[in-house]
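One protein chain omitted, others in place.
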Amino acid sequence: MNEESQRLPVVSDQDVVRVRQLVRTAAVAAKLSLVDQTKLVTAASELARNTLVYGGGGHVEVTPTRSERGKAGIRIVFSDEGPGIADLDLAFTDGYTSGGGLGLGLSGARRLVDEFDIVTAVGEGTTITVVKWCR
Amino acid sequence: MERVPVLKIGDILLVSIQIDMEDQVALQLQEDLAERIVATGVGGVIIDISALDIVDSFVGRTLATIASVSRVLDAETVVVGMRPAVAITLVELGLSLPGIRTALNVELGIALLSANRRPEMPDIVGDEDDQAAVPTP
Partner (left out) sequence: MPLSPDEARRFADLLESHAEPLTARWTELVVASLRGRLSGAELHRQTTDLRRGFQSALSAGAIEVTDGAADELRAQLSELSSNRARQGFTATETAISIYALKEAVLDVIGDGDDALRLYVAFSAFVDRAALFTFDSYVRIRESLIADQAEQLLELSTPVVKLWEGVVAVPLVGTLDSARAQVVMERLLQTLVDTSSPYAIIDITGVPAVDTQVAQHILKTVVAARLMGADCIISGIRPQIAQTIVALGIEFGDIATKASLADALRYVLSRNGNKSSRS
């Protein structure tokens, strides 16, 4: 049960709240420190909102994981089939926004996690994978 | 949809956010507060976020907007009770919330508001009878 991944749809505001709660529960179970829990949940909130607002909805999958050296961690995958991101460099610039936000979503979320991977293609969608390890 | 209650205590509106807010709830709070400030004519707003275990950029932006709007309506906003982990995360996120005044708890927030409004007292004593009416022993 604990080591299984959980998947949630993200199609509404309530779903973003649900993602936050799911990530919080998983982070507590993985024994992340309080600050790391907070960072991960905040990053998940930013990215889930991106999935909803820019990706037109999608899915979030939360998986407890282990590093090669046996450290516990949480992996979260955000995927949508939206318009994709044409200019990644621009999207990662602090303060840049295409949707009226503060422009901290992507770049800010990347600073809050230990691993950040993004795959995107215009017209096909975006998949973002983040990992946070226990210290 | 849930709603965040707004309480009036003397010259202050007190908002204590106790729930994990959906974005819509945050926007609703922003609207409610603007209306209540105008309706009550208070000089200060205190938003207690000590129950929030995260503040993301959306909530951060909402708080900043509330502060700006209330300033236009001549009310000072103080955000109180931010948890250390939340503050550390906001710094990492790159959100420094300029323009928002903060205090460690509600008590210090009220002290901050009254310290700010005190110098204006002589000017407003004439117009505002509710405060001038307090008898001096």
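The chains carry the letters A and B, assigned in the order they are written, with residues numbered from 1 in each.
In this section, contacts are C-beta pairs under 8 Å (C-beta built on N, C-alpha and C of every residue); 3 or more make two chains touch, one makes a residue touch a chain.
Values in this document were obtained by computation on a predicted structure and should not be read as measured data.
Per the touch definition above, the residue from B:16, B:40, B:65 or B:114 contacting the chain not shown is B:114.
The chain not displayed touches chain B at residues 78-80, 82-85, 87-88, 90-92, 96-97, 101-105, 107-109, 111-112, 114-115, 118-119.
The definition used in the following text is that only the chains that are shown with their structure count from here on.
Between the Cα centres of chain A and chain B there is a gap of 30 Å.
Residues 13-14, 16-17, 20-21, 24, 34-35, 37-39, 41-42, 45-46, 49, 94, 101-102, 104-105, 107-109, 111-112 of chain A touch chain B in their complex.
Considering their complex, residues 20-24, 53-58, 60-61, 83-86, 88-89, 92-95 of chain B touch chain A.
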